[in-house]
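With one protein chain withheld, the remaining protein chains of the complex are depicted in position.
So, chain A:
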Amino acid sequence: MEALVTLKNSVIGSNRQKSSVISQGVVPRLLQLMSEESLDPNIRLEATITIGSLAKGTPENIDSLIEKGTATALVEMLKTVPLGSKLAEAALCALRSIFSHKPAPVDALPADMRLLTRLTQIAREDSQEARTSVIRVLAVWCSGTVEQEALTCAGACSAAAAMLVVPPRSVPSPSRLVPALELLAAMCFKNPNVAQVALNTRHGDKSIPELLMCLVSRDKPLVVALKAAKCLTFLQRAGALPADDSRIVFGALPCLARLCTKENTEDIRASAAEVLAYLTEVDTSLQRLAAISNHLMSSLADIVNCQSAAAKQGAFKCFASLGANDEDIRKMIIETHGLMVHVVNGLNNPDPCVSLAAVRCLHSLSRSVQQLRTTFQDHAVWKPLMQLLNDSPGPELLNVGSSTLCNLLLEFSPAKEPMLDQGAVEMLCNLTKMSDPALRLNGIWALMNMAFQAEQKVKQRILCCLGTEQMFRLLGDSDTRVIMKMLGLLRNLLSTRQHIDAIMSEYSSQVMQLVRQAVIVVLEGSYPAEVKEQALCILGNIGDGEKSKDLIMANEDVLRKLVDYLAHPESKLQEAALFVAGNLVWRGEAGAAARQQRLAELGLLRALKLLRASHHAAHLHDKVKTALAQFNEFT
C-alpha cells in the first residue's frame, strides 16, 4: 500500500517519472492490483489513480498503456465496480484520459447493452466528475451507426439532456457542457432515428432543441454556443428539424454567423464556418439567409486570409455551400473583395484538404454562366485545376474537380480552348474508365459538353481518344445517366452536315456499328423515354448527312424500329422518330425517290397517315404534313 502511494506521488506531475515507471514494466502489476476484486478497495483505488496519472503523460506513454490492455481492463472494471464509489470515478477519469488520445482505443469498449446502460446510468446519477468523464468517453467512442443506435437504446440522449441544463443565474461551465454537446452531436450525426429520439427527449420542462436554443445565446461562452449550434445543425441535417424551424433560423444560423466574425479566435471561426457550411449545404432558403446574416461574406473572406489550414478549409466549404444554388449569392461571393485570388491560391495550397475545399468552392461558383465568362477567365482558374487533376488526386478531389471541369467546358466558356491544349480530352477519356460511376458520368458529361458545337478537329480527337470500344462499353453502362450522356456525346459529335459526312467517311464502319448498338440496344432495352429519344435524335442527325443516309437505309432493323416508334404512345418519341423520317425522305437530295420507295414498303407511309389522323398527335400535324408532302409520287 505504502509503495503504491509512493509510486503514485512520484508519477504525478512528472512525464519523466511516468516514462520510467512504464518502461520498468510496472503497468501489468498495477492493472492486476486494480482489477483484483478480492483486494482492499483502497489498494485498488490507489492503483487506479496511478494508472490515471500515467494516462495523462506523453502520447507515447498512452500508446504503451493501451498496448498493455489498460483500456480493456478499465472497461472490465467498470462493469462491476459499485456506482458512486471513488473507485468508479478514478477508473472513469483514467479512461477519459486514454480516450482523449488519438487514435482512441474504441475497440476496448464493446457495444454491449448492459455495459452501456450502466455507463449512461453513471452519466445521469453519479458525481459531477464521473458524469463528465463518462460522457467524454462516450462522445469519443460514438463514431458509427452501430454505436449511435446502441447509445440511444441505453438512454444516452436523456443523460446528455440532463447535463445541458444551466441553472438560472449561474455561469455556464464549458467543461460540463461541452462533452455533453459533443456526445449529442456525435450521436445525431447523419442518423435520422437518433435525431428523432433526441428531438423528443425532454429534461424537466424542456426538450433537447429548447435546451440547445438556450445555449446558443450571446451570453454563453463561445465554445458552448458553437457546439450547441453544431448539435442543432446535425439535428436539422438528420431530418429531425425542418430548415425553417425557428431554432435553426433564429438559433443555430445567426449564432454561427456571429461566431465567424472578426472578434473571435481563429479556431472558433474555423469551426463555425465548417458547421455553417454543413448547415447550408442543401437548403436554398438557409443559403439566402446566411448570405445576409451579419456580414457573413466579408467574415468568411477574412477567414480565408487566416494562416491555419482548418480556417481556410472551413471558409471555402462555406462559400461552396452558400453559392450552391442561388445566382445572386454567387454574385455576392465573387464580388467579395479579392476572393478569386484566394480561391486560386487555395487550389495551389499544399494541404489537400484546403485544395479540395477550394475546388468545392470553385465548383459551386462554376454553375454561374456569367462567372464562367468573366471572373473565371480573368483568373485562368482552369490552369491550377487541370494541374490538380493531373497530379494523382484523391477520389473526392477527382469527383468535385471533374464536375467543375464539366462546367468549364460548356460551349460558352472561354476556358474550353486552352483546356483542350492542356490535354483535357485525354484526361476525361481516362475518367470514363473509372470504376466509380460518378467519375464516369463526369468524364462523359464533360466530353459531351466539349463536343457541343465544337470544331471538327476536336470531335475527331474525342473519337480517336475515346475509341469505339470504350464507347460501346459506355453504351452498356450500369448507370443510365452515363448512357444518356454517351448518347448525347454521339449526338453532339454527329451534328452539322459537314461534320457528319466527314466523320462518316472516316469512321463509317465504327460509327454505324455504334449507331446500331445505340438504336438496337437502347430502343429495345427498358430504358426511360429520354434515353430512347436521344438515340432517335442521333439517327436523325445521321439522316441529315448526305452519304450517311445510305448507311441508315442499309439497316433494315433500324428502319423497322423507326416505323414502330411513329406509333409509340410516348409523344416525344413519336416526334423524334418523325424527325428521323423527315430527314430520310427529304426530296431535294439524290436518291430520295429510292429511299421513299423503300420506306413506304416498310410501312412508313401508312404510319404517317395514321399519325395525321390521330387526335393525340395534333401538335405534330405540321411536321407530318411536311413529311407526307415529300411522298407526292405515292399520294
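Operating definition for what follows: a contact is a pair of C-beta atoms (placed from the backbone, for glycine too) under 8 Å apart; a residue touches a chain by one contact, two chains touch by 3 or more; residues count from 1.
Simple rule for what comes next: contacts and distances are computed from a predicted model.
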Inset, instruction - Assuming one chain is omitted from the figure, identify its UniProt name from "Ran-binding protein 10", "Retinal dehydrogenase 2-like", "1-aminocyclopropane-1-carboxylate synthase" or "Eukaryotic translation initiation factor 3 subunit F". - result: "Ran-binding protein 10"
Inset, instruction - Could you tell which one of A:258, A:317, A:440 or A:623 touches the chain left off the display? - result: A:258
Inset, instruction - Touching the absent chain in the whole complex: find that residue among A:294, A:345 or A:377. - result: A:294
Legend entry - Absent chain, residues of chain A that touch it: 217-219, 249-250, 254, 257-258, 261, 289, 292-296
